[in-house]
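Of the protein chains in this complex, one is absent; all others appear in place.
Here is chain A:
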Amino acid sequence: MGIKKEDTGKNTVDRYVLSKRMDRMFLELSNVYAFVMRFFKEAFLPPYEFREIIKQCYEVGVKSLPLISLTGFIIGIVFTNQSRPSLTEFGAASWLPSLISIAIVRALAPLVTAIIAAGRVSSNIGAELGSMKVTEQIDAMEVSATNPFKFLVVTRVLATTLMIPTLMMYTIFVALMGAYVNVNQNEQTSFITYFIQVFDAISFLDIFSSVIKSFVFGFTVGIVGCYKGYHSNKGTEGVGKAANSAVVTAMFLIFIEELLALQIITALR
């Protein structure tokens, strides 16, 4: 009898905890939805914060260049070097530039750029807005009748949405150069021959879909960073958590989006 009573009690508690957790999940989802909708509403309404947008584009774009350059170049070299043995086995070493070109343009460049941006930019935005939130700077903007969402969120999300496709094009270029260095060393292919093969292998749809994909990745990186920062909890550890959770969430979403994009593009092809 006693045991039965205990069981009932425990079950009720479990169900209570579960329902609280579900409530919180749905609350979070509706918050995310409202946040994204607010972005679209405020992005198109004047006044526009042009100066801040330029500044954020610089932060996202120019400041990511060193890391993107290094990573892109090395990926080009390594990927080429690792692909060579399998192709050589089938006597198809001359296809190397085509293979590299397709892999970089279709998959590697968009993904690498987005992941680097998630690590560098999303966390940065999360920490920056998070610390503005906990030190009441966002409240201060609000009570002085200015619009913090417009100044902080719209500018950053626009910057990432515009700059990540741009960076992606740059990553393609650097990775192809890295690959060329390796190909030139091993097969003594000339610069012209290499690039003719590279461009022959890819189509307009390849470039186009990668650019579209990068717009989505860019939007994701910006909006996740801003959402996490804007909704960070009080206290200094809230800032760290916002930054960390921005990176994890942004990367997770980027991989999901990559999978979806793969389905769509395959269907189009």
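As a convention for this text, a contact is a pair of C-beta atoms (placed from the backbone, for glycine too) under 8 Å apart; a residue touches a chain by one contact, two chains touch by 3 or more; residues count from 1.
Please note the rule applied: contacts and distances are computed from a predicted model.
Q: What name does the UniProt record list for the absent chain among "phosphoenolpyruvate--glycerone phosphotransferase", "ATP-binding cassette domain-containing protein", "Cytochrome b6" or "Indolepyruvate ferredoxin oxidoreductase beta subunit"?
A: This omitted chain is identified in its UniProt record as "ATP-binding cassette domain-containing protein".
Q: Among A:17, A:34, A:70 or A:140, which residue is in touch with the absent chain?
A: Residue touching the chain left out of view: A:140.
Q: Mind pulling the chain A residues that touch the left-out chain?
A: So the residues of chain A touching the missing chain come out as 47, 128, 132, 135-137, 139-147.
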